[in-house]
Structures are given as structure tokens and as C-alpha cells.
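For this depiction, one protein chain was excluded, whereas all remaining protein chains were kept in their positions.
Right, chain A next:
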Amino acid sequence: MAVDGRNSKKRKQHEHEEQLDTFKVAEMEMLSDEEDGNNIESDDGEVDEFPELDPASDEADSEEEDADVGEDEGEVEEGSDTDSLEEEIHIFPKSKTIISDITGHEKRVYPEIEPDYDSDSSTEDTSNRVGNIPMHWYDDLPHVGYDMDGKTVLKPAQGDELDRFLKTVEDPTSWTSAFDKKAQADKPLTAEELDLIRRLYTNEVPDATYDPYEPMVEWFTGKGKQEVMPLSAAPEPKRRFVPSKWEHIKIMKIVRAIRQGRIVPNKPATAQPQFYAIWNESPSSHAPPLPAPKPPLPTNSESYNPPEEYLPTEEDKKQWEEADPEDRERDYLPQKHSALRLVPGYDRFIKERFNRQLDLYMAPRVQRVKLNIDPDSLIPKLPSPNSLKPFPIYKSLKFSHSNMVRCIGVSPDGAWVVSGDESGFVRLWEVNVGKEVKRWKLVGKIGSLEWCPRLDVSYFVVGTEDMVHFMVPPNLSPQVLQLTQSILAPSTLPPSPETPSPVKWTTPSSASWTEDIAIVTVHVPASSGLTTQLAWHCRGDYLASVSAGGSQGTVWIHQVSRRHSQAPFKKVRGKVQAVLFHPVKPHFFVATQQYVRMYNLSEQKLLKTLQPGIKWISSMDVHPSGNHLIVGGYDRKLCWFDLELSDKPYKVLRYHTRAIRSLHFHPTYPLFASSSDDGAIQIFHSRIYNDLMTDPLIVPLKILRGHEVHNGLGVLQIKWCNRHPWLVSGGADGAVNVWCS
């Protein structure tokens, strides 16, 4: 338009204009910044104005020389507004500007759209108007869609395979037809389409009208379009035409080096010797890296001709083949070949080499000390049991109860045994012959039995539900009986304590007392449950009882001479399993489920807490010297504590296969025994040296088996006879056995 007009001038005018422009630019630069924007607009306005004059003259020119016009036009469009031009080229067909005959104004005319294949497809004539949908939707229907009027377009007759074949034979155009999905029929391809296919097939441009070899239109270059004026008015810098000084210096350096022979250009690579005496220098002080372990050397079974016994049987072969390669003991199956020429190639050779290499660089290596020891040397050398006699070896007699025997008591002279069973019978019998002398029937289960350790008196205590009975055996000598009675039931009762105790001591009147009933009965508070353990102090005056009832076991210490009971602990952490008096010192052991606490009763303070590491303590016993304690647990462990040393056990033994039930030190012999639910009794020799430096010696001597396991319970209690190396054991099978040396 206006711009066009301005540019469609002759060269001279053009140049003149440009000069004008530059002049204007120069002027413009002198203007202030504020006015800059306006100025450009005004500038444009001027330019717009300018060409208004031109068209007429231009027209006149163009009428004279048509060829020139075209050229000019090209120039014009290019020079003026490249953006719009590009759009015109690429998106729309080229428009022409003509003068309308009617209005007399300029108007743009676009070329007619030819309805060929790249034109709008809406003009195509198809009867089926379903649109671009998957045609298999119509698979089950008789029609294939709808026409313009909404009527169904029926599927054309399909014909069978034979028809189709005949068609291919008869119809000469059948090979140029393709299946039309929309019409559901073969349609012959048009000539254009065939041409298109051919072109695609031969890798030509698919569009037949496209000419890839059109002459280039020189838009920017060519004659008359050279840039004449420099972009910048700055003068040419000197560096453009003077050689670089620094480069010169560098080059001269190299030249000098070449002249002096320091650099030899194009020197052939000197062949360094590949191998030389690398180990001639003294080695570094670094320790060499550990060498990789060598693979094991081949054994007889790898021979090509091994002795026959090495050959695998069918089972071996099967087993070998079924095992994973990692699990196989050997990576080959032994084979026997009668001659060397018959040995085949080994197919896993490369694989084995590769695996070795993987081992070398991917397997973590650990340095292990190879133990080359005789396993028997690990077994400690202990004195032979034969040299440590006497100890119980055989079962000398068996005394039967009708029910489970929970507790036994042995008289201090070692001649009598009382045993109590779950049905409430307490039976007194003689150790040597097993003759029953007396039997008592008490209410409820018998939880514990303990004979008073005093030798001048003779009685035992029986723990039952909430009660502790003091019983006097029959057939005592009169002095002993008198003394016993005077102790247990004195004519003048000691004064009752100031503070009322919840424990009641009752005595039947001396007239009504017979040997069949308890001489004294201690009623511990109700609902404290079965008295599970009784422990005498060595003097025979104090008696400690543990009741199983309640959430916490109740511990009472009874004093026989004062007929007084007291609870030594207000509160015990954990459930009390067992208590013990120290044989020499005023100490008291309390075993809860996991700990054993040692208290000083006279000072009333905690001395030690022993940690046996047992989950649930079942029993404990203290050595007659008072310096060692053994603790047994339901988790089969037996811990030996040296009380003068650590809180931790000196030795932990685990040899029973079931829970340990009972432990007992022999009062005079260096023996102790443990019984367990596996029905076995284990006798140990335990020697303790006076010399503190020597560790106690524990030697297992004998395993006594003779009790039957009954309902998962074995030997429930064991007791030593005082003066003999004899052992009495009561089991869940109702038997009380005496084991003699």
C-alpha cells in the first residue's frame, strides 16, 4: 500500500530517500528521549503520506514496462515488510492486488481453490455420513451407516472367498482397488491415488504438482541488493590488518626450539620396550596386597579315569542335576573314560574361568583364621567321677504316693523322710527300708515341707493353703518330745506383740493335742494362697515362708520362740519365687522372677542384686559355706554365683532338656544336685577351695534317671540326707526315690 508505493520508485529516488532517511535519523538522534516515540509515529505518518503521490506515476511507469513492474513488486514486498510477506508465502496462496472494475479501488484477489486431494475433504461425495468412527461398530448390523437424509446405507453384498478370488481373476482393475471401510466394499483407486502410491513407493515427493527443483528466488542476495553502506561508521581497527605480536612471540619460541633441536617435528614414535626389569629396584616398604586365594586343587574324582567307587550312582546324578549350581558340592560329575582319546571337551571351561574372575573382583574377601583343632580338646579335662566317689549311683528304694509329690523333708539326722502330695497326705517314712510310720491328712495340697534343723528337738513344718502347720513325728524319745513341746507349745505363751499382726498362731489345748494334728498352726492372711516354700534359719528359730497367692508372693518370717510373724518387706518388686537364709551371716536371699536380691536383715538394707540372666527363676540354694549360690530357672539354666565376686554368674550351665525344678547342696559332702522336668537328676561334684584364687571346681558326676515324666512334670523336689551321700527325690509320678552310693 503506502509503503509499497514509497518503495516502488526508481533507484535514484530510492537512494535519495535513503539519504533522506539517514538524515532524518540523524535529526532524530538529536531529539530528546521523551519525544522519541512520537517522532517515530510522525515519521511513519510522513512516510505514509509520501507514497500517496507515487502510485499514479508508478502506474504510468508500469504501463510502459510490464516486466519491470513485476521485478519492482518483488523488490518492494521484500524490502518493506518481511513479516507479512512470509505469512503470505506460507499460509495463504499468493494474493494479487488489482483495481476493481466496479469501485475503482485496489482490491486483493486470491486464487481459486482447486478441489484436489489436499483441499477440503468436505466436498467429497460419500453416501455414508457416519463420520470418522471405528467401523467395527457396524459389524453386527445390516447397514454401514446413514446417508445425508438419515436413511441407512446398506452393506453391499460381500460374497464368499471364491467370489473374491474370481473377482481378482476376472476383474482387471481388482489389483488397483482397495477396501473402503466406509462403504464396506472394494473401491477402485483413482489414477491420482495410484500415482500417489507409486510416488511413495519410489521415495518421491508425494505431491505430483510439487517441483523440488524450482529456480531459487533471490530475495536477499543478488544483483542490486548488496549492502553498500557499512553497518557501523567506526573505522577499521588496527588488529584487523596488523599481524599479532603475541602470536609472533609464541611462534618464534617454537621456531627457536625447532632450530635448537628441542622439538623434533614429525618424529616417529619411539618404540619403548614393552617389558623390562621391573623388579630390579628395591621394593617399596608397603606390604603387598593380600594375594587372592587359590582355587582348590583337583581331587581323584576329577580324573578322566577315576577309581570306580568315585563314579556317581543314578541317585547321585539325579541329585546333582536337580540341585542349583550354587548348592552343588562339585561343579562336575565324575566320569570314567577308558582311553584319553575318548575324553570330550569340557563345555563349562570358559564359564568356570569367568566365575573365578567374578570371584576375584566382585566377591568380598574375608580373612579367616582356619581352626585346626581337635574337637575333643575343646571338652574340658575334668577328674574322673570314679575318683570323686561317693555320690548316689543307683535307686535303692521307691516310696509311692497316689498323687504328685511336690515336697519332701529329710530329718536332720538323715533317718526320716516326710513327703507331701497334692491330695493332702503327709507321710513319714524311714530312709533305709522305706517303711511308713505315720501319715497325716491335711486339707488341700501340701505346698512345702521342711524339717527343723535343730538336733535337740524334732518337728517339721508343713505349708498348705494359707497355713503353716508344725507337726511332731511319733516315736520320739521322751526328752526330745518334751523339749519339742516346750518350744512349740510352752505352758506360758510369750507376750503377744504390741502391734497386732495379721498372722495368727493357734495351738490346740495340751489336753486335746495328739500326734495326728498339728501342734501349732500359723494362719497367714487369707487368700495369700499355697505356701510354696519354707526356709529355716540354721539356728532353727526363724522360719521364712513364701506364699504363692496374690499378684505378689508374700514373704513372712516367723519366729518360733516368740510365736511372732512379720513381713520383712512392705513391697517386693516382682513375684517372689524363693527365699533363703544365709547359713552364717544375717543375710536373706529373695529370688524374684529375674533377680536375686540379698538383704542384710540386721541392718535392714539391700546388699546386692544378682543378675542371673534367667527369664524365670525356679529355685535356688546356697552353699553351706555361704559364699556361693546356685540359681536354677525354668529356662533350663543353672547359674553359679560367687557372692564375693560379681553380680553376674561365674558359670552358667545348660544341660537339662526341660525346666529346672529343684536344686540342693549337700550339707556336708561336696555335692549338689539339680532336678528337672525331663525326669533326670544331675549330680555334681562342687569343690570350693579355701584359697580365694582358685575357682570352684564343678564336675558333673552322674545323671540319675528313674522318674517318669507326668503331665510334662518330672522331678519336683530333691533333698540330700544329711550324713550320707544319699538323695531323696519326689516326682510328679507320685514316687519318692532314694538314691544311694
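The rule is short, and it goes like this: a residue touches a chain if its C-beta (ideal position, glycine included) is under 8 Å from a C-beta of that chain, and two chains touch if they have at least 3 such contacts; residues count from 1.
Here is the rule we use: contacts and distances are computed from a predicted model.
According to UniProt, the chain absent from the figure is "Pescadillo homolog", selected among "AP complex subunit sigma", "ER membrane protein complex subunit 1", "Pescadillo homolog" or "Alpha-1,3-glucosyltransferase". In the complete complex, the hidden chain is touched by one of A:A191, A:V242, A:V264 or A:L340, namely A:L340.
If you put the hidden chain back, the residue from A:P188, A:P206, A:P385 or A:P508 that touches it is A:P385. The chain not shown here is touched by just one of A:P134, A:G150 or A:P289, and that residue is A:P289. Of the listed positions A:D376, A:E644 or A:D691, the one in contact with the omitted chain in the full complex is A:D376. The residue from A:L162, A:I249 or A:A277 that touches the chain not shown here is A:A277.
Seen from chain A, the chain kept out of the figure touches residues 271, 273-280, 283-284, 286, 288-289, 291-292, 294-295, 297-300, 302-310, 332, 334-335, 337-341, 343-346, 349-354, 356-358, 360-366, 371, 373, 375-376, 378-382, 384-385, 653-655, 698-701, 703.
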